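The full complex has more chains than appear here; those shown keep their coordinates.
Think of it as A, B and C in the order they're written, each chain with its own count starting at 1.
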Amino acid sequence: MKFGVVRFPGSCDEVDALMACRRFAEAELLWHGDTDLQGIDAVVVPGGFSYGDYLRVGAIARFSPLMESVIEFAHEGGPVLGICNGFQVLCEAGLLPGALLPNDSLRFVCRQVDVIVENTDTPFTRACAAGDRLSIPVKHTTGRYYAPEGTLPDEQVVLRYAPGHNPNGSMDDVAGVCNEGGNVMGLMPHPEHAVDLLTGSADGGRLFESLAMVPA
Amino acid sequence: MRARVLIRPKAGILDPQGQAVERALPALGFEGVANVHVGRLIELDVEDASEVPQMCERLLANPLIEDYEVVELKEEAA
Amino acid sequence: MSLAAAPHRELGLTDAEFDGICERMGREPNALELAVFSLMWSEHCAYKHSKKLLRLLPTDGPHILMGPGENAGVVDVGDGLAAAFKVESHNHPSAVEPFQGAATGVGGILRDIFAVGARPVAILDSLRFGELDSPRSRYLFDWAVKGIGHYGNSIGVPTVGGEVYFEPAYEQNCLVNAMCVGLAPRERLIRSAAAGVGNQLVLLGARTGRDGIGGASVLASAELSEEDESKRPTVQIGDPFEESKLVECCLDLLERELLASLQDLGAAGLSSSSSEMASKGEVGLDIDVSRVPLREADMEPFEIMISESQERMLCVVEPRLLDDVLALCERWDVRATVIGEVTDTQHLRVFDGDELVGDMPVDALVDDVPLYELEPEEPSEPIYPDPPVRLDEEASAGDTLLALLASPNIASKRFVFEQYDAVVGSRTIRRPQSADAAVLVLEPDGGSGALAVSIDGNGRRVACDPYTGAVEAVLECARNLACVGAEPLGLTNCLNFGNPEKPHIAWQLTRAVEGLRDACLALGVPVVGGNVSLYNEGGGGPIYPTPVVGMVGKLPEPSAVPRTGFAEEGHAIAVVGMFEPALAGSELEKLRGRLADSLPPLDLAAHADALVRVRAAVRGGGLPTAHDISDGGLACALAECCIEGGLGARVSVDSDDASLFGEGPGGVIVAGPRELIESLDAAVVIGEVGGEVLDIEGVGSVPVAELRAAYEGAIPAAFAS
């Protein structure tokens, strides 16, 4: 089992994500300018400010050569996890429903929040039990999830902010969603920053652990 | 030729920037302000203005959350 | 602005300085040369009024790898790793445009760090504004914080700590200081001295525009005044995305040993970076401004030489390596252009194509600069008015405690630090407010143990007593480190003062630097670098003298680092260290509308020993709680431990104002299992953790929920509606 972690110019958390993945399986960085996914089994699109996040978060990164291959990989059913900016990129790429809007506070927020696992029937949450409460940090300015009426079936909501923990005004406390096929997931919280009790929590490791369980 | 693209948040989607402005203006003594919306303005020189709507669809706007309007301007930018 | 119309006076040079330039040049400078000199001889670049004083500071220590003079100081943190750090001010630009001013302040200090080959791993900020009931101060505070967050968050360097104070003396002149810490394998470190005649001078990064033209001399060396309007079109705009590519590219170039030297472009742009590289290397440089990539076609040579466009670096490359350098820059999508070469002329020669448009002796620009003697004179009566009365003398101890916790200087800075990414990099094991210093593990970088970093400086106490106040800033910073078990490796500082040509300001500056010196000697902590920001006087008189002290320390055992909060019912609470509280200079005295004209003298040697005891207690292990007694005294520190831990406490201490709310360096609250606490050297047990109220025997008790509401609510409340 091998993870590939995308590196765009302007990515911030790609090395953190790489180290997090390596706690559970092999992992390597994938360069935005390449198109070859090097035979990896799962893709992580990490957080940061890809291409400066100018114009609109994720809008420009979505068109990078590597993303074209990632989109193909996803359409073939390969597991793709988008974290924060990665979530925004996957929405822009049309791999996930909805979009991310500026936080209702209009401020960047960095805070440890609790999220509740709503759907364990995904490659990203199979190591969790329904209702599990995970402590994971968020850090973003544009994390208010929105999907038009009827475009987000309930079973595609994978994570919700625990009551009182919604940091950005997301619709129905949605913190993480998956596509119809269940093989693409995006979330605003940063599981790669919750893989070690020393830095505050190891709960985020459950997502990488789940992915590592995917038969290679 | 020069084209101007006006990008607005879709009606019905919470626009906290617009709301913030709407709250701030009365505090500065400007009364009777309503329906404030904050969007993006993009201006560019293009060879073929008919391409601009596709540019909006593909990159400049996100149709899920934004409406766009293209205005053709005569003069090129200095 | 066309320089022909702008004689030397408008550029901030005195007639005597102008004559000095002509003398050194052997002729009158042309417009370009005058522009370059005016910046190189500005206070900002030349330290005309502070250089002699700074020589007092001790700069040697066992851990020092690079001292003052390089872009940043560097200390050895073991396992072949080095830590580079520096604090710098961006006060005047932030007063003009707080968002961009603060953002580019962060961008600038980051460049100083990777200019020595270190990867930036932490940012801290030290901020000063007028009181929060002033709309302008709220605006400056709000946007400066947004600007710091914007740059640090976007570039992926965590902002892990800092401080904010609000005082009337900063109303007309806010302070925005930023500190950065970087890590490097020792062999990647590089200096800025240009060397090797014939080597190529390569400009990296952003194109050059008209940003901050004249900024260094106009914005950084003159008191703010009405005609700020005219400066405004020259605001510098930061592009963190460009800088993030620049960081990766420069570190990659160094990894591959492709550079002979590296230097950031800061104040005065190409002029200062090139002449300083030449001076350190005792060589000359030829620069062809026509090769510099421009953002605007029609820039004049002098504008290109002094532009402060951000996100640019200058490096020296051996001709045989040039192609490799250009290729690597292309991979990182970083613009790289050969703009000149190293010569043996010891002159900075500026060409516009083939035309020689400027020719200046390097030492006249950098080394042989007029330095001024300060004329210090102790003021006979107070310089600063008493602050407004905000709390009635008769208020009960409980109400006084709540008022102090709700005073913005003491209240939680969550509003600030939640706007900063504190976790990116996976090194941060103590975030703001969870411990007295931020703690960063070295394991991800192949090191052992952890770094602790803190930045401190209470200007009001320095205003009461410049010498003792400066000593206290060093002690508090070291104490914050001791509370997490760290031993200081080095110190950086930023001296924010008023106009040094005024005798009373010169006196504040002199006494404060003497205080820094004595404290550093007593603690055995060398000064690795710093920054001076003078002329901080906007209309309303001078700011409080504000020496800001930043320290980096090392601790052996990351898993055993105490927190601020109480951990368990039944834990014993004690005070360790050396605590002699007094009301002079305290937050309570401020709320009561007074400002003392002196602070109690202190025994530095005894405080140095006390710090060793605190560090020993923490390093002994098994200690869950440690928190320094700082602003608001013992009662506020206890309240902070309760709020953070979500637990109450019963304590019995002397009940007079000075004991409860008095301030003074040295005291630390510790809590833990009783036998452990009682075994600590010179620990005075004062009570026990438990319940949901803070109960101070014979004084009163306040529910922790009320303490938290006051502490957490104060700053958000200032922004409500």
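Rule of thumb we're sticking to: a residue touches a chain if its C-beta (ideal position, glycine included) is under 8 Å from a C-beta of that chain, and two chains touch if they have at least 3 such contacts.
These figures come from a predicted structure and were not determined experimentally.
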Message: Assuming the shown chains are one of each kind, how would you write the subunit formula for the complete complex in this file?
response: A x1, B x2, C x1
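Here, only the chains that are shown with their structure count from here on.
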Field: chain A and chain C, separation of their C-alpha mean positions in angstrom
entry: 35
- request: Please report how many Å separate the Cα centroid of chain B from that of chain C, as a whole number.
  value: 40
Field: Contacts with two or more other chains, residues of chain B listed in rising order
entry: none
Query: In chain A, which residues are in touch with two or more of the other chains?
result: none
Message: Under the stated contact criterion, what part of chain B meets chain A in this complex?
response: 13-14, 16-17, 20, 59-60, 62, 64-65
Query: Can you list the chain A residues touching chain B in their complex?
result: 55-56, 59-60, 63, 92, 98-99, 101-106, 144, 146, 148, 169
Message: Under the stated contact criterion, what part of chain A meets chain C in this complex?
response: 9-13, 15-16, 19-20, 47-49, 51-54, 107-111, 137, 139, 141, 190, 192-193, 196, 198-200
